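Missing here: one protein chain of the complex. Every other protein chain is in place.
Here is chain A:
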Amino acid sequence: MGRIIFIAHDGEQHAADAQPGESLMQCAVNNLVPGIFGDCGGCATCGTCHAYIDDRWRAAAGEVNEDELLILDGSEHARPNSRLTCQVTFTEELDGVIVRLPPVQR
């Protein structure tokens, strides 16, 4: 068990309990965090789980994979710390991670 802090674009915070092994997207959806949709169910095909991982946790979140790159590369709100949260698995090292949401998902 650990914690994820989701911060919406307007600054509103949602703290959620997370289980090791689940994806950050799954945790957001289970906890009804607004702004993370997960339309494709975590297959890295829809891009509606896009978020920014705060620098402190970027390494712990792992490398961006090929499917994520295809979705993120060139997208309007992509930044160096962008991830598709369905591709990031929650681990103890990510406890307390701050995940910021982009202005829009689609």
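The definition used in the following text is that contacts are C-beta pairs under 8 Å (C-beta built on N, C-alpha and C of every residue); 3 or more make two chains touch, one makes a residue touch a chain; residues count from 1.
Quick note on the criterion: contacts and distances are computed from a predicted model.
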item	value
Among "Chemotaxis protein methyltransferase CheR", "Cytochrome P450", "Anti-sigma regulatory factor (Ser/Thr protein kinase)" or "ABC transporter permease", UniProt-listed name of the chain not shown	"Cytochrome P450"
Selected from A:13, A:30 or A:75 as touching the chain missing from the view	A:75
Sites on chain A contacted by the missing partner chain, in the whole complex	37, 39-43, 45-47, 66-67, 70-76, 78, 104, 106
